[in-house]
Structures are given as C-alpha cells and as structure tokens.
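The complex appears here minus one protein chain, its other protein chains still in place.
Chain nomenclature is as follows: A, B and C, assigned in order of appearance, with residue numbering initiated at 1 for each chain independently.
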Amino acid sequence: MTNAFTSSGLFGGLFCDPSVAAQFGSAAMLRHMLAFEAAWTGALRDCGGVPAADAAQALAVIAGFIPPDLGADSDRDGLPVPALVAALRAGQPAPVTRAIHSGATSQDVLDTAMVLACLAVLDDLAGRLTGVIGRIENLNTRCGANPLMARTRMQAALPATVSLRVDAWRRALAGHQDRLGPLRQDMAQVQVGGAIGLRDAQGDAMAAHVAQALGLQTGPVWHSDRSRFVALGHWLVLVAGTLGKIGQDVALMAQQGIDDIILQGGGGSSAMAHKHNPISAEVMVTLARYTAGQQGILAQAMVHEQERSGAAWALEWLTLPAMAEATAAALRHADRLLASVDRLGGPL
Amino acid sequence: MTNAFTSSGLFGGLFCDPSVAAQFGSAAMLRHMLAFEAAWTGALRDCGGVPAADAAQALAVIAGFIPPDLGADSDRDGLPVPALVAALRAGQPAPVTRAIHSGATSQDVLDTAMVLACLAVLDDLAGRLTGVIGRIENLNTRCGANPLMARTRMQAALPATVSLRVDAWRRALAGHQDRLGPLRQDMAQVQVGGAIGLRDAQGDAMAAHVAQALGLQTGPVWHSDRSRFVALGHWLVLVAGTLGKIGQDVALMAQQGIDDIILQGGGGSSAMAHKHNPISAEVMVTLARYTAGQQGILAQAMVHEQERSGAAWALEWLTLPAMAEATAAALRHADRLLASVDRLGGPL
Amino acid sequence: MTNAFTSSGLFGGLFCDPSVAAQFGSAAMLRHMLAFEAAWTGALRDCGGVPAADAAQALAVIAGFIPPDLGADSDRDGLPVPALVAALRAGQPAPVTRAIHSGATSQDVLDTAMVLACLAVLDDLAGRLTGVIGRIENLNTRCGANPLMARTRMQAALPATVSLRVDAWRRALAGHQDRLGPLRQDMAQVQVGGAIGLRDAQGDAMAAHVAQALGLQTGPVWHSDRSRFVALGHWLVLVAGTLGKIGQDVALMAQQGIDDIILQGGGGSSAMAHKHNPISAEVMVTLARYTAGQQGILAQAMVHEQERSGAAWALEWLTLPAMAEATAAALRHADRLLASVDRLGGPL
Partner (left out) sequence: MTNAFTSSGLFGGLFCDPSVAAQFGSAAMLRHMLAFEAAWTGALRDCGGVPAADAAQALAVIAGFIPPDLGADSDRDGLPVPALVAALRAGQPAPVTRAIHSGATSQDVLDTAMVLACLAVLDDLAGRLTGVIGRIENLNTRCGANPLMARTRMQAALPATVSLRVDAWRRALAGHQDRLGPLRQDMAQVQVGGAIGLRDAQGDAMAAHVAQALGLQTGPVWHSDRSRFVALGHWLVLVAGTLGKIGQDVALMAQQGIDDIILQGGGGSSAMAHKHNPISAEVMVTLARYTAGQQGILAQAMVHEQERSGAAWALEWLTLPAMAEATAAALRHADRLLASVDRLGGPL
C-alpha cells in the first residue's frame, strides 16, 4: 500500500530507498513489460507461425512505444496489461496485432516483469550487503581487540572483546550472502502460461525462447504457485532481521551507563540540546520488525485459488516491494551507522 | 513504508486513496504541527509567563511560516520537528524564540498532529461508511425479496432471499458506525508531556489550553502508552474486514454456475475478451487481508520502552497511515461495486 | 493450535495459565454448551410450542447428561455440536428429541458457549489486572521518590524519579481497565440464528429467552460478523502490550551499568553461576509480541464468507484462546516480577 506519511518529504530518506523504489516504479516496470512483449513477438515469429514481416513491424511498434497513462484502465481491469496491449495494437493492421501478445496473458507479462525487477533489486541489495560486511570487517580490524562485556538475557555475562559481537553480525550477514545464489537461481524463471496456465509443446518452445531473450530460465508454468515471491520475502526478512539485531545491539551499547560505543553525529532533540540519538540504529530495528511482519501477510498469498487469484496476487504487490525497499533502507542505515562509529568497546 | 509499485501510476486508484493520503501528506501534517505550535505559544502567553508581545510576534512568525524542506534534517534527527522548531526560531530575538515550543517536545507536536490527522480521516471514512450502508439499503429495497440460496461452509444450505445476506452486511457496518463515537472520543486527546513526559500544575494548565485551542480533550500524558493508535488500527481492521467479507460474497455470487449477481462493467482480460472480472470485489478482499495483517505489526508498537521509544514509535508511522488509506480505498471500491449491481439473487 | 513444546512439562508454567486454560477446556465448554441447550429447551417450551412435559424430560436429559468422547465425530463434522446433539437425543422418544436443539444450529451453541467462556476469562483477567495495578501503586509508594534517569530513544534524557516511569505503567493499565466495561457489554450477546442466521418474531422471542437464562443480552444475529471476538483480541493485545513494555523497562533497568532495579531471585544459568536473569521480564516481552502478532491472524477471520465460514471461524479458535492464555500468563509474570522488586531507582 501507499503510505502518504512516510513518503511525504517530512521524513527525508528515513523510510524509503529511491534506488529500489525506481526498480518498482512505472518506468522500470513498463520497460520490463515491453521487454516481455518484444521477446514474445520474437517467439511468435520463431515458433508461433507469425510471418517475419508482421513480427518485424510489431517489434518496431514495441520499440518505439510511448506508453499512455494506464491508470484509468487499471482501475477497471485490476492491472495495467490489458490496456497496455490494446495501446500497442491500436491502429495496427490485423496481422501485426496478431504478432503482439497473442497466446500470452496479463499474468505472464506482469509476473515476468516482476521477476526482472526483483533480480535487479537483488543485485542492488547484494552490493550493499557486501559493503556492510566490509564495514563490519573494518570495525573488527579497528576495534576487535577492545574489551566488551558479553551480555546474555540482558545481563552481564563474561568479559570478552568487541570481536565476539561484531563477528557474529558478520557471520549472519555472510550466511545471507550464501543464500543469494540459490535464491536468484530459483527466482530467475520466466512466466509463460497463457490464458489458463496450459502449455503444449509449442508453448514450451515459446517459453524457452522468451526466457533466453530475457536472460531467464524456463520451467513449468507457476501461475498459481507463488513460492518464488514468498521465498524472496523470506530472504528480505533474514537480511532486515540481522540488521535489526545490529541496530538493537548498537542502541543498547550507546546507553549512558553502558557506554560501549561512541557514534559521530546522532539525532537532535527539540527539547534537549545535549542529546545525540542513535537514529539509524533505531530505524534498523523498526524496519526489521516491519519486514518480519509483512512476511506473515505476503505468505497469505500462497492460498491462490483455481488458475489465477486476483485477490491473492494483489496481496504480493502490496507487500513485497515495500519489504524490498525497507530492507534496502535498512542496509543504507547500517552503512551509515557503521561508518559513524568512533569507538567500539573500551575499558571495562 | 513506501511502496513504489502500487503507488506508481500503473495501478491507477486501485490501491490508494488521494483524499486520505492528503490527510497524512506533508501539507496537512505541517498545518497540524504549526497549529500545535501556535496553540502552544498561546498557552505560554496565558499560563507560562511569556510576555504577550513576545507571544504575539511568535504567533505572527508561525502564521506566516513557509516551511523549508525538512527531509535532510529528518534523516539526522529521525523526525521533522527539531528542524521545524529551529526554522521557526531562526533569526528571531531570544525572547521570541522563548515563546516558541519552550517546554514542549517533538513527540507532543507529532502525536498531536497525528491525532488531528486521524480525526479528519475518521470523519472522511464515516461519511463513506454511511454512503456504503445507504447503497446496501438501496440494494435491499430493490432486490431484497429475490430468492437466494443461503450457503454455509461453502455448501448450499436452505433457500432464502437476498435480504438475508445483504442485511448481514449492513448490520456489521452499522456496528462499526456505532463504535465510531467512543473511538473518536478516545482519540481526541492532546499530547503534552514535554521532554520526558512529566507534567506539573502549570503543565496541566498548558495542556488544557492547547487542547481547547485545537478542539481536543486533555488528560494525562500518553507518550509511552500507544493504545489510542492501536485502537484506531483495530477499528480500521473491522471496517476493512467487513468490506472484505462483502467482496468475497460478491466474488462467490458472480461465479458462472452460481450466477447470483450481475454486475455492470467489470475488468477486461488481455487473453480472454469474454471475461468480466469483479475487480473491486477482489480488491476488497485483498485490502481486508492487508489491513488485518498490519494490525499484528502496529500492535508490536505497544512494547514502547522507557519514556519514549524511537523504534516502536516509527512502527506506527509505517503501518497506520497505510491501513487508513487501504480502508478508504476499500470503502470506495465498495461504493463502486454496490452501485454496479444490475441484479442480485434471482430464480433459484 | 496445539504447541507440544511449550505445553510439555519442560517449561513449567512459563507459557501457560491453568486457570484460563480451564475456561477453554472441554469440561467448561461442555458445561456452557449444555447450558445453552437447556436454555433453548426452556425457550422452546415457553415460546416454541413444545409441550411442557416433553421439555421437562428434555431438561432432565440435559441435566443428567454425561458427554461421551466427541473427538471422532468432530474429526468428521468439524466441530463437536452435531455429535453432542445426537448423543442428547439418543434413545429418547420423538417428542423429547423435538424439545432438544430444534431450530438452533451448531454455531448458536458454540458461539454462545465461547462468549460465556470469554466473559469468565475477562472476569479472571480483570481481577489480576487490579492486582498488578495494586503492585505498581505499592511500588510507587515505596520507591516513587527514588531518583531515576529518564531515558528517551534509549538515551539518558533528564534526571527524574521512579514515579515518572511506574505511574506511566499504571496509567496505561488503568486505561485498559476502563475499556473493560464497554468490551464486556459488547461481548455479552447471545448467538441465536438457526440454520442460516434468519430470525422471525418467534426467533426473537426465543433469543430473548435464551439470553435471559444465560445472563446475556440479545440483539440481531451475528453469525457472519466476527467483530466481537476480534475486539476481545484487541483488548488482550493492549493488556499484553503494556505488560511487555513493563517487562522491557525492567530488563533494561536490570542491566549491569544501569543498575536501576534490584530483583530478588532471578533465573539461574547452566554455565554462569553468578547470573540472575530477569526471566519474568523477558517472558512478558515475548508474550506481548506473540499476542500482538496473533491479532493480525485473528483479524483475518473477519473475511467470513456467506452465511457461515468454516475456514474463517476455525481461525478464531486457533488464535483467541492462546491469546487469552498468553495475556493471563503475562499478568501472572507481572505480579511475580513486581513482587520481587527489592529496590527501584537509586542514587544517580
């Protein structure tokens, strides 16, 4: 869902991430949808019996297409694809219209576009994750030998060093890095099922062709099996969750009386000029809890009735992009927070 | 959180509501925040020992204030109030700066502004709820006597009439109307606690003054007791939930083979020209499940440590405005859906 | 759902509450179900045209009834009522069978029994809530004047006293006490709708009769409007949430370096003999998060299709009793925790 409050300019970049937002924005999504349509027209030409000349003209239309505002039609149709296809075909001779989208369905276009967007997001997040891990390694190098009281169940346990705590952060994030490869592999599947998710031998050939054109893999239709997107949500939960753990640890270390960390900067207060609040640490906790909770809603989308559920499908749209943006924002906060550490650990 | 996908133009108004969004947008929120500051300056004049002339100048500053972009400062401070106060005071002589915000804290401003925004949203939703109930009554008048098979546990139960089903819709929504009064009463509380949520007799007088100026009530400080916003979320869950029930009923009645309802319009398909999908009914189900799930996250904000929790507080901002907008969108879908009913019930 | 781990003897009473559990156990629920059946038979006699002699014999059957194991039949029917009714009628002459349950439906019995159980649970929780508030008042009397550093956003804010913090606890809990009356009033509604939730004038009379016999109120049928149970869940969230806040505050105060609280006892460690872990404080946080999250699932039950949804209804059973028991356990932990405070606040 839209959140007019956190996306108002009032909060700056605290709860958003322009880079990930761009991947789910209309320009990027339309680019992916048109990439699907172009690949589909190519497949129709190569395995669907559409004459090469018609396909060539269709491809020219797609390449030069400037999408109109699709919002009003989405209000009626529930998604932008029918109007997009109608606009692509508008004014073209019948053979050319037959070279556009024929045999595909809205879900093929939108699911594949979403896969492409998610892969781009994963690449973005992977880079940031590497950066955050680097920050932690740097911190360990600088401060790892400093004394730090180990704490279990919120109680002082035994004297230890900073390495104990920050290397646990690193290990958890490195584990999420290791999970990225299989996740990416599982996600990178074209969606080709046509009106009702049925594929004959020609459909398989078309699917393989489209997948290759888009750099994806091909497998069976997955119209009503939403495991891929739920698995992506799960990975976001893990990453945001570990960052939330780091944020909570920093907030606890920054308490006066504990004084295990000194941060540069920090948030000001309208009432107490002496305060330097660990804003990024707090926001990382917030984003972890937010993302964790969204997974319980995204996962409801698994109950996807019959050959296509409009209600369950839309639940993915309301949750997954927000989870990705929250995780991205958390990674950015982590980068900033870790870069601002002046001292970690110290004389016990 | 922001959701760049559903707020992209691609989905039109399916998952958003401009009217409620405006209530949480920066213009409205700044208006409420400045209203608080003006009321506060008035209170400082009347019970805080600030000279009338200083207060008058401060009020003139507040009245003529054009807020700068507060985003960058929010990134540092975690919220826009410190920068807002600094901008209000900028360039003013010391006595005037003392007539602005002195003794208040960011949470006083933001919580009170959020209360004012929520009350405006409740008024908006209340009007729509009345409209939807009217649509149901009209439907009952037109079609209530038509035969309809009652169904329990998804199975045909006994022959009945349309009234049985739609009057159950109406009763549930009317119950939510009845709950509005007490909710509004509970919500309409000023927040005045100062730096750490402590009020002396003068603070009580200030609070009463601010409350009166803003049309609110006054009671004890509630900095760390978030029950009010969780209660608002609960009411949104009830309303969106009943609308989800209506949406699910309509989607079930619209099945070929059941044919209990005929809707005008309906969503088109990119693959099957004969289809008329009950988009609004589906979206109502989606929004109900979304809103219900968010409540499980908003409610985590009750664990609000010490005198003010940045992490728990922000969780409210990430969820509640989106829940309100989802409920508003669901009411709009309900209005459209019910207005589009051509026939309900019929020969069994 | 069942949780074999936390209900194994391994955890003692940490995550359960025998008193609330008893209210949802089979003995109490059967007692409530039979109370409904007896009231129903009385209503059939007084307004349903059933001869007094038949009703008297039916009442004797109900009064002397020893329920058989209903589990196997529940497996088939989805709930125990059909088998219960069949067992009540077994071996009776036809006129007596007609004086039992005729015109009622399983949902009438089970919803009403659940209301009776919930009211008993509310009484139980209300008593404990009063007790916990008393403990806080006592603490405030004993230690309220002790110095305590106020903390906002996990940072030292301004010196204050213990009263500031513990009176915020009290105020929040007192607010939940105030909400109990209206909640109880809303909950105490008989469910009488018959097979499909339809009531004629005789049905209204029957409902009024049953309500009076059971000490409930009567209103329209609410088979498919689950607001009442969701509202109860909401109240449990508030209570458990405030207790979670208290637990978090105590855990933070108990940190070495902060040392704002001294607790008697505390949990031992298998590895560190010197540790005294604030177990109850931690468990209160856990139970708050658990209960909050369950509300997001319970609320999905609002999407209750048609005249009765088996799937949505059962979701209430899986969540609400566990939420009530979690809240009861949290109240017990709070009582124990607050009773164990040796010192709160101290020299800053």
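One rule holds for everything that comes next: a residue touches a chain if its C-beta (ideal position, glycine included) is under 8 Å from a C-beta of that chain, and two chains touch if they have at least 3 such contacts.
Since this is a predicted model, take the numbers as computed values, not measurements.
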Touch with the omitted chain, as defined above, among B:Gly25, B:Pro220 or B:Gly296: B:Gly296
Which residue of C:Ala4, C:Ala63, C:Ala94 or C:Ala201 touches the chain not shown here: C:Ala4
Interface residues of chain C (partner: the chain not displayed): 1-16, 20-26, 29-30, 69-82, 84-85, 101, 103-106, 109, 194-195, 247, 251, 265-272, 277, 279, 282-283, 285-286, 289-290, 293-294, 296-297, 300, 309-312, 314-315, 317-319, 321-323, 325-326
Touching residues (missing chain, whole complex) on chain B: 149, 151-158, 251-252, 254-259, 267, 269, 272, 275-279, 282, 293, 296-297, 300
Missing-chain contacts mapped onto chain A: 78, 150-154, 157-158, 160, 164-165, 168, 171-172, 175-176, 182, 195-198, 220-227, 230-231, 234, 237-238, 240-242, 244-245, 248-249, 252, 285, 288-289, 291-297, 299-300, 302-310
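Quick note on the criterion: only the chains that are shown with their structure count from here on.
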Same or different contact residues where chain C meets its copy chain A, judged by the half mark: same
Whole-Å gap between the CA centroids of chain A and chain B: 27
Distance from chain C to chain A - Cα centre to Cα centre, in angstrom: 39
Per-residue multi-chain contacts in chain C, two or more chains: 151-154, 157-158, 252, 293, 296-297, 300
